[in-house]
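Shown here: the complex without one of its protein chains, the others still in place.
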Amino acid sequence: MRREHEVGAVPRRQRGNHREWEPGRFVKEFPLYRLVAEDGELVGPPDEVTLSDAEVLKLYELMVLNRALDERMITLQRQGRIGFYIGSIGEEASILGSAAAMDEQDWIFPCYREHGAALMRGMPLVTFLCELFGNAGDALKGRQMPCHEAWRPGRFTSISSPISTQISHAVGAAWAARLKGDPMVAITYFGEGGTSAHDFHTGLNFAAVRKLPVVFICRNNGWAISVPRERQTGSETIAQKAIAYGMRGERVDGNDLLAVHAATRRARARAAAGEGPTLIECVTYRVEGHSTSDDPRAYRPAELVEPWKRKDPLLRMRRFLARRGALDDAGDERIRAGVREELQRVLKEAEAFAPKPPLESLFEDVYAEPTPLLREQLAELEAAVAADPRVANPRHSDA
Amino acid sequence: MRREHEVGAVPRRQRGNHREWEPGRFVKEFPLYRLVAEDGELVGPPDEVTLSDAEVLKLYELMVLNRALDERMITLQRQGRIGFYIGSIGEEASILGSAAAMDEQDWIFPCYREHGAALMRGMPLVTFLCELFGNAGDALKGRQMPCHEAWRPGRFTSISSPISTQISHAVGAAWAARLKGDPMVAITYFGEGGTSAHDFHTGLNFAAVRKLPVVFICRNNGWAISVPRERQTGSETIAQKAIAYGMRGERVDGNDLLAVHAATRRARARAAAGEGPTLIECVTYRVEGHSTSDDPRAYRPAELVEPWKRKDPLLRMRRFLARRGALDDAGDERIRAGVREELQRVLKEAEAFAPKPPLESLFEDVYAEPTPLLREQLAELEAAVAADPRVANPRHSDA
Amino acid sequence: MPTMNIIQAVNDALRLEMRRDPDVVVMGEDVGKFGGVFRATQGLYDEFGADRVMDTPLAEGGIIGTALGMALYGLRPVPEIQFADFIFPAFDQIVNEVAKYRYRSAGQYSCPMVIRTPYGGGIKGGHYHSQSPETHFVHTAGLKVVVPSNPYDAKGMLISAIRDPDPVLFFEPKRVYRAAKGEVPEGEYQVPIGKAKVTREGSALTLVAWGSMWHEAEQAAREAEAEGIDCEVIDLRSLQPLDTDTLVQSVKKTGRAIVVHEAPRTCGFGAELAAILQEKCFLHLEAPITRVTGFDTPFPYTLENEYLPRAPRVLKAIREVVSY
Partner (left out) sequence: MPTMNIIQAVNDALRLEMRRDPDVVVMGEDVGKFGGVFRATQGLYDEFGADRVMDTPLAEGGIIGTALGMALYGLRPVPEIQFADFIFPAFDQIVNEVAKYRYRSAGQYSCPMVIRTPYGGGIKGGHYHSQSPETHFVHTAGLKVVVPSNPYDAKGMLISAIRDPDPVLFFEPKRVYRAAKGEVPEGEYQVPIGKAKVTREGSALTLVAWGSMWHEAEQAAREAEAEGIDCEVIDLRSLQPLDTDTLVQSVKKTGRAIVVHEAPRTCGFGAELAAILQEKCFLHLEAPITRVTGFDTPFPYTLENEYLPRAPRVLKAIREVVSY
């Protein structure tokens, strides 16, 4: 390890050299990487395409499912059947393109919009829906808010609400894999708002100083609830933040499934080869409100959204596939109909579960074994429910 | 406010553009700014010199005092007369050059090595020494560890041990000054280890997004206790971290008083003009142990330190002044003798204070007014001391 | 007098204080144009402008750290933490910096600010939109901690908090943000920090609660009354400083006490109250001080009503304590 400062040659008569960043410098230094234009034409180097048409078609199907799922669940929330929903409308390519670029053994550390990646990793749709209901079919025993799923069999980790905490988890897992000699590369997701959080800084710094195998995906969707990207950071691009850590950075058209896939694939390969982590900025847009709790009309003029509707990632892939003769209108309609039916069927299945997990589940999994205190508290709660059913039923209690 | 993503032109057929940083790129992009060479020769553009010879001489005198103070206090600690000391041997130019470049009304948010700046801002030497003793003359009522002084009349804020917490305080004060229309610019200090901390990230991000009047001084002294700079961050320079925030960055020879002063002066001017903050990396070296609690022989080969002893910032200024005919050997000896005498005299003065602040001071300043609980606890403690003098005197108590 | 809910009362207090004192500023995530995710700062951006109603980047540590700097320099910042669950990234700034700044500088500096944050369960928020972390801050010397339960107190205590020379954690009971309505005087008035309120007099036992759970305690007291049990109810309002006198007086009279809070029981503020009351009322106690609280688990989603110490559980405890 070199322990001496590297100061470089010190030029004589050198003038004060504080760096001013001419406007546009980093936009130029990190040009938007794109393979497919909005009209579906392949505009990038064909040898950089990392997906076959059949693979694109499969991902397109998943995008359609993801979109339909989001739309349906937003409706369900409005109907009061679930309490909350947060989805990825408009950001599907950023999520699915990158997740698909990872290998089977790789771990995914999601933010809260990556439900499509959970499904890709084999989480049954019904299990996902049960999580939204928090019912007896929920793999999480009804413990978390909707959209905070976890799916261990698919190495899809547990979602928490606090922003960006997952970033250093990904770094730690990658570090562990390296120590164990496993070929695992971790991928983690966050929004551009999440780059302001503490854990973005420590996560990227730890990863870069150890050259750990991590791919950092920033979904730069322009908004953190009501806060526009310009109020979030003074940097022109998110990608340039990689420089602070001596890490690679890349800016990608986040609505271009192929570009996201190719960039992630390259980042993964470098990470696996011991060349360290990459920060990928997927430039995309949050076309809807932040979540079902939000109404963007209070802070965002509708005109801003319009151009992004035209950049819809599903539309682009549909056009791409159409150009390549891999998907026609009838085929597309078949996919959509299939998705609608599946959703309908699985929704029924999910709603058939008992609405609540059992009482004792409240005290499980706090520790590997319940402590005496928790056993005491369960007994206390059971006695209370027995004494007064209102304990377990708010309708009889609230004023 | 522009709320749309600036994506720039999207080139067609553009190849994957993940940025690799060729080794040395940022060392070149942020060349070390120097005005005076090690032999004392002015090697930078004369019009960039921002100090008269008389001013340099005054700062040189303060550097000599600072050095003598550090050396004397380390001895005092070894003699058991004070409990702890942390100084700035070898880093005097980084600290004093930058502090001197600020205006009278500017606030200083120190790390824990900027005692010279406190003295520059009018903190009486005896008050500083009383803080080290934590005695009845201590302006802090014996509450903090040695070297955690605060000096409100000089707008020198309160030192705390947790690393980098002061950074966002500086940003907040600068923000407040702007809202109030005051021409205040805040300056804050931290080590290169401190750039890994949470508060570095949030502080710089908040400052840049609002273009606040702050000068960030990183004393890159190569070490964070035993952790070398290479284990701290993967970036080649600290200055390049400015890019992540869209902030100006500059790398300066931290052992060159004139260069540090000139760079800070420029940064201050830009900040005051509403052009936003600057991150200045002062490349220097921690020639001694981290503090009196540390023994660097356990982790740092002595050879590493040798070259830096030759780069001593005091020596360089002495040579510079000698070349300019502003200081001869006799003059230098007079300065040193004066400093020795002053230290001796003030030390006596400080040691004359009662060793402890009064008992009731323990309960003051927790709140503006003591709460009933605290009054009760004071009474409890007074009763305990009255009942058993050992309560206030450990020699009678410890096993 | 107009009728307001708690959000409106908070909003009114902020507006009045900002009109009165140009140094009062509001900051946080989404507090600007949007007016806060609960709309507590609605309209302030329009009235006072972007300079005094500041959206910040997404970093609670940065919000509190910069608020501290503002306070040192002479502003009166009122930072909002969007949910109390998200206060932990700012924990170091709050407990190591804000709380200790006056003490460690021996009064040379101080950093008065009011950290507003909605807390507590009952809105189907799961682990991360339901926590009640008040204990952490009560344990930290140098901070004041208040929790109003109704619009009148919310407005009066927020005004007091903003004028207070010390940093105040202002926990807002989001479960009753809109449900708790009441008459609120127009214009400014203060409700002093450090004073509890006896909201119901009784002799059988003392119920102590604050924030959302005060409503459950009141309801339980009403139901107990129907059974002939005559509860005294205390709305604590201020946890630090604590109105020990009011508590002790009540418990010396009733000889029995139940503390109700949402946070997990172990080391919750109920523990402190039990410790103090058994110490100061020892010879008057006819039953142990009893705690009806959240359980020692993370806050659940589906079973949140089972988790929360609502009126039926309080009522059960009342019956047990009076017959001890």
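As written, the chain order gives the labels A, B and C, with residue 1 at the start of each chain.
Just so we're on the same page, contacts are C-beta pairs under 8 Å (C-beta built on N, C-alpha and C of every residue); 3 or more make two chains touch, one makes a residue touch a chain.
All values derive from a computational prediction rather than experimental measurement.
The shown chains contacted by the absent chain are A, B, C, with contact judged over the whole complex.
Screening C:99, C:209, C:292 or C:314 against the full complex identifies C:99 as the residue touching the chain left out. Touching residues on subunit A toward the chain that is not drawn are 107, 109, 139-141, 143-144, 148, 150-152, 157-158, 160, 162, 165, 167-177, 179-180, 184, 186, 198-199, 201-203, 205-206, 209, 364-368, 371-373. With the whole complex as reference, residues 85, 88-89, 91-92, 95-96, 99-100, 103-104, 127-128, 135-136, 138-142, 240, 263-264, 266-272, 274-275, 278-280, 282, 285, 287-291, 295-298 of subunit C touch the missing chain. Counting the whole complex, the residues of subunit B in touch with the unshown chain are 83-84, 134-135, 138, 142-145, 148, 160-163, 193-194, 196-198, 224-227, 231-233, 293-294, 298-299, 355-357, 359, 361-363, 366, 373-374, 377, 381, 384-385, 387-388, 390-394, 396-399.
By definition in this document, only the chains that are shown with their structure count from here on.
Contact counts per chain pair peak at A-B. Look at where the CA atoms of subunit A average out and do the same for subunit C: the two points lie 35 Å apart. Along subunit C, residues 56-57, 59, 61-62, 89 each make contact with two or more other chains. In subunit B, the residues that reach two or more other chains under the touch definition are 198, 201-202, 205, 209.
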